[in-house]
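Take this structure, written in structure tokens, and hold onto it; I'll ask about it next.
A single protein chain has been omitted from the complex, and every remaining protein chain is retained in its original position.
Labels A and B are assigned to the chains in the order they are written; within every chain, residues are numbered from 1.
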């Protein structure tokens, strides 16, 4: 029966073991070479995987995080029109964004008491210039890059078309041309950043208000990368300075870098870096802060800075009015990069396993020299290689010899 | 001493080399088969890892990014109640969200001059219907899905309960039933998107305002996927069109897809894709834009569209008042997907190393045919396999022969 035959084969296969036949070559040169390569690979693997890359630890990038920020400060706008006007941080920063992003206006153009009316377009854009009514768009057509709907008439004193719009039209032509921004003291604004990070895999929670900080320290400290690296309160001009230079004492001296940014605004990224090794005490898991400018400030003119407009609507004497604010300023975006690591048996085993393959390089390299480069390579090749049928030939010869010597020899093969 | 013995063994082990004994089979069929498999695997590996997956390059997904957006345009609300009212982009879009998200209202319900008072609930929700005071909640109980705190009385003309609330109550029943939205010209609104991406690993910075664009082009261009793929200014109706169809000329003709969305609003994702190969000049690293609708618009009625309410508070003649706005519109969410790649020796070595294992398949496949399928398989098996003791038997036989021939032969084993 075939089934029985297969079962017999299987039975035999289970109880025999096939192992590679090896040739032992007693050559000091090759032996030493092979073992040097082997030890070299071993050291490389240990250094690379286990020391440089902490291969015995599981690295968890997954975390929940929350960042909140609160800006403090008082600024003074010195435009002749508004007289001396006070702006505090709630005027200039508004509602904090998701994940703690915050904005601080540094240069503001306020157009008060706008109401629905007809008035000449601003002179700035250039595409509403006119000398006669025919130069303007027909009535009810909108000026999309302007501010209103055409009335079809031309204002002969401003030489721009008349529009139905929120009047008076904002005049932002002078805002970025003046050398200094219109809000004083914004460089001294401070921001208090709270960052919490939770690692679900290790069920551990860390806050940037680390254990060493006490309430009185937090009330008075100011972040400095070397002297106060864990103080969660940052001076805005310092953040701008640190985003552009690593020479810490440079930006401390004056706030030139900040002043240069206030005119047109910009975007600064604040990255809070957590690299926690939970094999140590978790109180040694401390935050680091990195600052970098995110908006492009070299290149196209049109792309520089950061600004936006917002409005508040209200009614006065039954008339709907609005205040239009064009705010140039700095947007601070908070990002969290957190990793947690700790010894993890399974990761350790996987890494050991995946390194076993590397050791296969040792015989490949040794044999490359043995069979291709070594001066006795033909001898090694002969010893390593058995030409097909060699033993069979031997047996044939033996049989012949045996027959010749006329004596029966037991052949137990 | 055992220690000395081990040292001896170790010494001997270090200076000998063991290599697998191989059998050379001179069979054209098997030789060719083996080398064809080998070359096939080699080509597969090269194509797969090195051409399709760029295995010689390190791919860096980590980047800092900032996106900002600015909406431009003028819209006209044509409700009979508000007369012709002008809305510009700062009214309709407000403060841009984190990472450049922006909203544009397309359909607005304004309830002006609300103040604290008592008035009948709106007729819409249906759960404040009443005929008598007993049908209403007791005094001071809130209507959570309604608009105020019950006064315990029933208004017999509207047949709804009286509430202490911001009065008059908003009436949003007509907003989504009219065929066309109440804001005209929002389809022609444009948005200027600035996106900057920084790859810390390569210390390279890219902006979507690429080198080829000059200021005058940016002032007048409009994004088109084929004709103007790098223009950073997008028409809103085009974005909506591109999110639903790839046939570019369809959405150019009319703005039906946009009009269909204005009534109830929606959410559109704008993905800016950077796939930078820094082996080439970095000026060849250019952005691509992808648009997709993110809110579900098929399925449950209640889930359609996007809207929210906001209020402005003010005081008039000592009375606190507010303007309540229910804004239906389109929320545009900007996402950045950036990868940077460049030649990296270490990545190259790791990939070569991990491919070495694949070549082990060649002998496995060849031997499968050699030992199981080939008609001379038993012959191959015999040559490959040495039954335990075979050489030993030979040596025994030789010894017997030697003894018989009475001549001492040196055995150097």
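Definition applied: contacts are C-beta pairs under 8 Å (C-beta built on N, C-alpha and C of every residue); 3 or more make two chains touch, one makes a residue touch a chain.
As the structure is a computational prediction, the values presented were derived from the model and not from experiment.
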item: Partner chains on view for the chain not depicted; value: A, B
item: Residue in contact with the excluded chain [from B:183, B:267, B:285 or B:338]; value: B:267
item: Touch criterion as defined above, residue of A:144, A:159, A:194 or A:290 at the omitted chain; value: A:194
item: Touching residues on subunit A - with respect to the absent chain; value: 13-26, 64-66, 68, 70, 72-76, 84-86, 88-91, 94-99, 112-113, 185, 188-190, 194, 196, 198, 205, 207, 209, 211, 213-215, 218-219, 312, 314, 316, 321, 323, 353-354, 356-357, 382-383, 385-387, 389-391, 393-394, 397, 400-401, 404
item: Interface with the undisplayed chain - residues on subunit B; value: 18, 20-28, 30-35, 94, 97-99, 101, 116, 140, 142-149, 164-166, 267, 269, 271, 292, 294-296, 299-303, 306, 308-316, 320, 322, 324, 331, 333, 335, 357-358, 360-361, 363, 366-367, 370, 384-389, 391-392, 394, 398, 401-402, 405, 407, 409, 411-413
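Definition applied: only the chains that are shown with their structure count from here on.
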item: C-alpha-based rotation, subunit A on subunit B, 0 to 180 degrees, nearest 5; value: 120
item: Separation of subunit A from subunit B, taking each centre as the mean of its C-alpha atoms, in whole Å; value: 16
